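A single protein chain has been omitted from the complex, and every remaining protein chain is retained in its original position.
In this document, chain identifiers A and B correspond to the written order of the chains, with residue numbering beginning at 1 in each.
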């Protein structure tokens, strides 16, 4: 008595041929298109001025010294540290040594900064435009069809999300409209793209969002609006407080321990 | 190795397709038969059109999934040792052979001998010997050039 009868809806098989399969195919093709569009639009990095490169590389040199400090002997480390810390604090490697201590320029006026922003914009555009286009296409043609049933039960909260465009009160939230199939496709086609395009593709939105966080960290380092002098000072401080421990200390004992006599 | 994985995967896909088709046919047949039955028996409340699959189709599906899985695992590239000394030892021992994929090409991220920096260190170059060799080469080269001219 307490058991709720299972809702069954007889759907026309034509729904599958003319809605479900087209949406899926269009999603896959859009992903592939986005991948190749991103590949084509990727600009080669612009050639930089010598002082700018020197500024970046010398900062990287400090970072490398810090990460690999334990691989060199204390004497060599001390010598490198003294040189780098001294140069950092004096600002020898700065692009414009006379501008030391001034505030960073406004990133909007710097042409080099605009370049980087354009690249980011392009990436965003390649993601946003197809998404809005397909969303509009599905809304215009396929809104209001009940397509498919999710095989697992959901709470009533998902009803408004899954059954957008189908205004019925009593329908089980398991039933999905075409819009929600589209959303499911966005998340689920990752593995298909992985298979088709290799694992480091630009097709899926998920990877795009991840990617924006990843290179964002790298670009932040030399990005516009960051005062290089401050970075040098911070790196100098990091280097001078680093406790270095030579890896080869006690290597004889360790080697002898591995030898079984 | 690679043709084993491909044929196993293909076999599994065949089984899976067959299972899928049989399940679809079964459900279609079942729903039409229950529909006609219920119309004849004047709504005896046969709400559960979702019938359980025959056991042979279920078994076929599970076996097919397992077989494809096996094939895919056999088709994956070899894992690489992550410890530096094991990895470097493997490169020293096997060279490029240990890092070829199933098509016979060397992997893109094969970096070569990690100790090659040590072996070609500029500080260890005997520059005088090389200069002597160069002078030797120039003399011989000039000799051949002169011979060809005359």
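FYI, a contact is a pair of C-beta atoms (placed from the backbone, for glycine too) under 8 Å apart; a residue touches a chain by one contact, two chains touch by 3 or more.
In the analysis below, contacts and distances are computed from a predicted model.
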Problem set entry | Name of the absent chain as recorded in UniProt (options "AP complex subunit beta", "ER membrane protein complex subunit 6", "Trafficking protein particle complex subunit" or "Protein ABCI7, chloroplastic") | "ER membrane protein complex subunit 6"
Exercise. Of A:117, A:171, A:192 or A:242, which sits in contact with the chain we cannot see?
Worked result: A:192
Problem set entry | Of A:32, A:87, A:184 or A:242, the one touching the omitted chain in the full complex | A:184
Exercise. Which chain A residues would touch the chain omitted from the figure, given the whole complex?
Worked result: 11, 13, 16, 20, 24, 70-71, 147-153, 176, 184-185, 187-192, 194-195, 199, 245, 247, 254
Problem set entry | Residues from chain B at the interface with the omitted partner, ascending | 16, 19-20, 23-24, 27-28, 50, 52-53, 57-58, 61-62, 64-66, 68-70, 72-74, 76-87, 109, 111
